[in-house]
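Could you have a look at this structure, given as structure tokens, before my questions?
Shown here: the complex without one of its protein chains, the others still in place.
Lettered A, B, C, D and E in written order, each chain numbered from 1.
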Amino acid sequence: MISRFPVPELKDLPEDVRARIVAVQEKSGFVPNVFLALAHRPAEFRAFFAYHDALMEKEGGLTKAEREMIVVATSGANSCQYCVVVHGAILRIRARNPLLADQVAINHRKADITPRQRAMLDFAMKVALESHKVDEADLAALATDGFSKDEAWDIAAIAAFFAMSNRLANVSSMRPNDEFYLMGRLPK
Amino acid sequence: MISRFPVPELKDLPEDVRARIVAVQEKSGFVPNVFLALAHRPAEFRAFFAYHDALMEKEGGLTKAEREMIVVATSGANSCQYCVVVHGAILRIRARNPLLADQVAINHRKADITPRQRAMLDFAMKVALESHKVDEADLAALATDGFSKDEAWDIAAIAAFFAMSNRLANVSSMRPNDEFYLMGRLPK
Amino acid sequence: MISRFPVPELKDLPEDVRARIVAVQEKSGFVPNVFLALAHRPAEFRAFFAYHDALMEKEGGLTKAEREMIVVATSGANSCQYCVVVHGAILRIRARNPLLADQVAINHRKADITPRQRAMLDFAMKVALESHKVDEADLAALATDGFSKDEAWDIAAIAAFFAMSNRLANVSSMRPNDEFYLMGRLPK
Amino acid sequence: MISRFPVPELKDLPEDVRARIVAVQEKSGFVPNVFLALAHRPAEFRAFFAYHDALMEKEGGLTKAEREMIVVATSGANSCQYCVVVHGAILRIRARNPLLADQVAINHRKADITPRQRAMLDFAMKVALESHKVDEADLAALATDGFSKDEAWDIAAIAAFFAMSNRLANVSSMRPNDEFYLMGRLPK
Amino acid sequence: MISRFPVPELKDLPEDVRARIVAVQEKSGFVPNVFLALAHRPAEFRAFFAYHDALMEKEGGLTKAEREMIVVATSGANSCQYCVVVHGAILRIRARNPLLADQVAINHRKADITPRQRAMLDFAMKVALESHKVDEADLAALATDGFSKDEAWDIAAIAAFFAMSNRLANVSSMRPNDEFYLMGRLPK
Partner (left out) sequence: MISRFPVPELKDLPEDVRARIVAVQEKSGFVPNVFLALAHRPAEFRAFFAYHDALMEKEGGLTKAEREMIVVATSGANSCQYCVVVHGAILRIRARNPLLADQVAINHRKADITPRQRAMLDFAMKVALESHKVDEADLAALATDGFSKDEAWDIAAIAAFFAMSNRLANVSSMRPNDEFYLMGRLPK
């Protein structure tokens, strides 16, 4: 089962939604289940992926691997199976590191990352778990660690977006495709 | 201060973003700060409001007042000042009830709502606070209380969207406009 | 419903209890429900209001508005609808500020208060939520922020008294009178 | 050290406060430190002990040993050294049981008590730790277990009063007199 | 770095400790770091592995894969990187299932397991996270699900042993050998 909610057939979807799904299938060889699980709500589907791409495919500032680290660490904290498995795979690929995702998902404090990345993930976890306590001091600390205001926003916005995403996946019991588990674990 | 992050001037914004802001100003008489606080990121701005409108302005199923109840209850649980004050105002207006928002924000268990609405908010709070524990039994209980699958998704999706929204507002220290505090409190 | 427990009629109350209730009614134009909800236990009623007045009507040291800030912040943390609504009204009046109570109730870190008041509320929240961790260092920090020992006691004692009060209101489902919601929100 | 706050000399106290202290000394052979630690605030001292006696010395309904069980269980949950040691001693004496207090302080679920007393303590712990979740169902369950409305109030009010008392003792680092540790442990 | 604490050289170890390490190396092709990280304390080393083997290599009752599920689920809850990675590998092998370990580590409620195994892990998580609340009712529920008393003990004892093990690994920052990450993920 992909989701506890209805999964429409491709042929019943609006053209743009179907096109996006077909495109990802052609690129990846399969359709990640999140595309199917959100498709029953085309307007939400469009906004979700527009938002996702704005945060995760953005050029400059944080690297794409760093963005995925934020996703994996906060999704682990939220016990989101779909996001840990799927973004764990993407992190392995983007960081070209087969070990990093499992480390970050369980305890980012012990992952093979730089002190700067550790500070990034400490802040992301605070946003994920107790954002009401975020204070000027947290932003000042990020600046000291060399993060620009723009990068600080990215960290927060990614942690916030996956706070949403984790909840949707948890409630719908979204199932990670089997393909993701092994992805990025073998040397090329 | 509206936000800890940059607030661009209207004239520097992309046309569609500026148009949306101008439209809300004309309708409301002022610009709610969330529009200004998100404007420094036009792509995220567009996705945020598209997503928001898809969930909050949807016709059918949950009433608009019920949708706002979900926002106010979960934003209270996340200690999000901006969302409690602003959506509290909208809830007062949509429910035509000057007391309900303050009740729901502090403890929905004691608000003047129906048992069905109580069940709706109990589920929304579980999504907000421990979504990894949501189980088939929770969805079955919603069905028993007369919620369709579509309505169950709406409850979860609104709670999830404001999990994101609350974190953005908390991190940026987004300030509610003074206008919202009194809105909907006086008889017309 | 005012309370889950018995609410006696005025005529059945001991003379001093009735007198106190009549006095507050004459002064306020209505009887705040806490007086009715506690009246079934005259001895507790007397001790409760004697204690309350000793802490909240005390002259010198913390201002009366500051004392109400402590009540509102800690009652928010305890999800006490009665105390947030009622003392929110009193705070608006005593601080002559229509916005402050809603800010403090949801997240005192973002309220329009002085750094000294922020320190006061940080300490009050520690007393409310994890008093067993209060240490010499907390009291030393208060001294550094310019609070006398007497003021430190006041902060702690008010937070402690409302730890009791919040629990009584929560268990009895004490209902705030409708009058409080709007009180202090309009310019005089 | 008895308290982190000033402890006045007996001769400097108002007559009624001194009289109460002298009376307890004559009865017990020593002055429990709570009397000295609260004496710097005569109005609060009077209200505190009036309230305490109204709840703990009340005739009828819960036995006096049961009232002390509530104190010991909730004070353990609040990590209040003073109240666990002192009321542990009183519980041993009132229940004529040298083991009960240590059992209840650490985990009431495993104490040598009746099922009715277990239900009483379960409810008291809910009042102490998450009173905002107390619901009609909790009160209905107490009624089923044979508790009158009056007894239900007593349980809640004692748990609430010691929520205050524990916080005062924790903040002031009130020290239990050495005499209490052994009291009630030896057969007469 | 294998551990924050001293790692002795093989030649400096007592004969039986060295023999055990050499044996595991011959069997596995490498030495799992837990053997090296505990070797600086030979008496504890011997007790640890004797205890481990008594619980994990026991014949009858729970299958060996089920025992590993308990380890992986509770180690995930304790954020223990070493135990999740290492016992995740063993679980994949013993269950002949390359997906199960990642599922169980993040959220056992959504793993591909039987209802009986779900009940087993629910109980194990209660032992790991709030053992003081375990009650007769929990053991009765296990009996209803078909677990013998002996199996109930096994579940609890494994969860308890890894409560210890997780803490040792977390404090020493024990590093999983790189070999474990891929183990059991590829078809034979």
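The rule is short, and it goes like this: a contact is a pair of C-beta atoms (placed from the backbone, for glycine too) under 8 Å apart; a residue touches a chain by one contact, two chains touch by 3 or more.
This is a predicted model, so every value here is computed, not measured.
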| item | value |
| --- | --- |
| For the chain not depicted, the shown chains it touches | A, C, D, E |
| Hidden-chain contact residue, picked from the options D:Met69, D:Val85, D:Ala124 or D:Leu139 | D:Val85 |
| Of E:Ala23, E:Ala54 or E:Leu186, the residue in touch with the unshown chain | E:Ala54 |
| Subunit C, residues in touch with the chain not shown (by the definition above) | 132-133, 135 |
| Residues of subunit E in contact with the chain not shown | 4-6, 40-41, 43-44, 46-48, 50-51, 54-55, 78-80, 127-128, 131-132, 134, 136, 139, 149, 152-153, 156-157, 159-161, 163-168, 170-172 |
| Where the unshown chain meets subunit D, residue by residue | 76, 79-81, 84-85, 88, 98-99, 102-103, 105-107, 110, 170, 173, 175, 178, 181-182, 185-186 |
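One rule holds for everything that comes next: only the chains that are shown with their structure count from here on.
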| item | value |
| --- | --- |
| Number of hops, subunit C to subunit E, where each hop joins two touching chains | 2 |
| If a chain touches subunit A and subunit B alike, it appears here | C, E |
| Fraction-based call for subunit E against subunit A, same above half, different below | same |
| Subunit D and subunit E, separation of their C-alpha mean positions in angstrom | 44 |
| Subunit D residues counted as touching two or more neighbouring chains | 132 |
